[in-house]
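With one protein chain held back, the other chains of the complex are shown just where they sit.
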Amino acid sequence: MSHHIVQADNLHYTYPDGTVGLNKINFKIHHGESVALVGSNGAGKSTLLLHLIGSLAPTDGDIRIGDFPLNKKNLKLVRRSVGMVFQDPDDQLFMPTVFDDVAFGPINLGIPEKEVEQRVMDSLETVGVPHLIRRSPHKLSGGEKRAVAIATVLATTPDILIMDEPSSNLDPSSRRRLINLLKTFTHTKIIATHDLDMALEVCSRTIILDRGQIVADGLTKELFIDENLLKTSGLEKPLTMQRCPVCSNYSKI
Amino acid sequence: MSNLQNNLFDIFYIDTLACRQSWIHSLDPRAKVLTTLIFVGIVVSFDKYEIAMLIPFFIYPAVAIALADLPFVYLAKKMLLLLPFAFFIGIFNPLMDNKTLITFDLKDIVDLMEFIGFKENIGKMGTIDISGGWVSFLSIMIRFCLTVGAALILISTTGFDAVCLALQRFGVPRPFIVQLMFLYRYMFVLIDEASRMVRARSLRTFDNSNQMRFGIFISMVGQLLLRTMDRAQRIHLAMCCRGFEGDIQMLRAINFGVPETLFTAGWTSLFVILRLYNIPVKLGMMIENLLLS
Partner (left out) sequence: MHMADALISPAVGGTMWAVTAGLIGYCSKKVKNEMDDQKIPLMGVLGAFIFASQMINFTIPITGSSGHLGGGMILAILLGPHIAFLTMASVLTVQALFFADGGLLALGCNIFNLGFFPCFIAYPLIYKTFVKDADTNYMRSNSIDFKKTERKILAGSIIGAIVALQMGAFAVVIETLFSGISELPFTTFLMLMQPIHLAIGVVEGLTTAAVVLFIWKARPEILSSASSSSPIGRTPIFKVVVGLAAAALITGGALSWFASSNPDGLEWAMFKTAGVEELESPDGIHTSLSAIQEKTAFLPDYGFKSGESNELSESSAESVKVELGTSVSGVVGGILTLIFAVAIGFALRQKKSN
């Protein structure tokens, strides 16, 4: 399975002002894997994601996506196989209606009109919001916006899904819907998040970043037990793995 | 500030109106844009002293509001809010133009009233002179109501993106259409962002005056501008990630069929007839003849 791999080789990035963004990043993500990218604020999650979609070019080191090294020449090719869901859906939904927005990618890929419409419907149905098709993005709720944003990416049929904080700003039930949805995807997934409970449910593997470096890379369940590791990386055990304060108090009495 | 926020609510509301279902709503936007332009063009083509002939033109907003089930009170209120500007310019007309344009002979009016049934003596006979200035002032006000009303009806039966689509089909250059779409989309987002900034500041301003010093103003506007430019970069990135290569295309089937042709041609012929024949005066003469014969 050499298809759809995402590989970083000794990745190094320094911001123009001299701050080190990424330092000796090495990983290999295989086809169909779900990987959570966690770490405190400023640990380098977003910087890493921007590298994976070719928006930032590494100061040193290489990225390979699928069969291609990521460089200027391959950028367009690579972007066809990678779908990125941005943190702020308002950045992603820029067209006048939901339909136009979801159709934007497929049209750019040169897909025939009839098929575009089918794809738009399919994508919206996958995320469970086909009824929003004629609405304007500015009139959607936060959860609806997120769902549509995911649909816009699904419509381009990417092999690899990259998501930046997909569960942020969602109410609990929208978040639950999102998690259930993500679980059904068979794509290779890279999810940058602070929501460790979601990471626990959706991603079998986790990469912990701290100050631009990978401090741990392994099975989510195993990493999240290591309280010391979590603490030094500015994290905390997922709530579902902590003892319930109500029940434990109750048992004490 | 509150003014702009109200405007935003207005846009939201108008947007909602544009989503309603009616025969007019379902028409191809081109028919409505064209009809509106013709309407405005014909209304403003009248001589500046014209009043009578302008009146029949209210038929268009009236019918449109009725067919599209638009809230009349809301539209009227919105129009009233905009009135001061036309008023400001128009009010100079009565001051400058004193020439008597119309003379009412009170005797005629008394005759008429007696005919209708008033038997008392109304008083002294004489004439009332109305200067051209007042006539043209009234004319300006009527034009204002008609033209503004037509624009509001257009947008609340069509919606902004459909108007853009129509403009594009009429040959307005693509970059400008794309610009309109982006502007409209991000107006909501940025006004929201700006109002959050303003709110955050005013919550930390503890005197009641709530005045903003120039320095603070500049740093807030500057911040907003920088954030806006960052957002533009993120949007561009999001576009590139979905295969954007400099051209934005939209799939929209619109069809200028029989109903559209009927709508446009019907209204246009009516406008032209109203432009050519002074129906109110004819009507008035008819009634007069009827009464006095």
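Details
Think of it as A and B in the order they're written, each chain with its own count starting at 1.
Here is the rule we go by: a contact is a pair of C-beta atoms (placed from the backbone, for glycine too) under 8 Å apart; a residue touches a chain by one contact, two chains touch by 3 or more.
Everything numeric in this text was worked out from a predicted model, so none of it was measured.
Considering the whole complex, the hidden chain is in touch with B. Annotation: of B:Cys19, B:Ala52, B:Leu251 or B:Leu270, B:Ala52 touches the absent chain (contact as defined above).
Considering the complete assembly, subunit B touches the hidden chain via residues 1, 4-5, 7, 10-11, 14, 34, 36-38, 40-45, 47-53, 78-79, 82, 85-86, 89-90, 92-93, 95-97, 101-102, 104-105, 108-109, 111-112, 133, 135-136, 139-141, 143-144, 147-148, 150-152, 154-155, 160, 163, 170, 172-176, 178-187, 189-191, 193-195, 197-198, 211-214, 216-222, 224-226, 228-229, 231-233, 235-236, 239, 244-246, 248, 256, 258, 261, 264-265, 268, 272, 275-278, 280-281, 283-285, 287-288, 291.
The criterion applied here is as follows: only the chains that are shown with their structure count from here on.
Once the centre of each chain is set as its mean CA position, subunit A and subunit B turn out to be 46 Å apart. On the side of subunit A, the complex with subunit B involves touching residues 53, 55, 76, 79-80, 82-84, 86, 88, 90-97, 100, 103-105, 107-109, 113, 116-117, 134, 136-139, 152-153, 156. Those residues of subunit B that touch subunit A in the shared complex are 12, 15, 19, 160-161, 164, 181-182, 184-186, 188-189, 231, 234-235, 237-245, 248-252.
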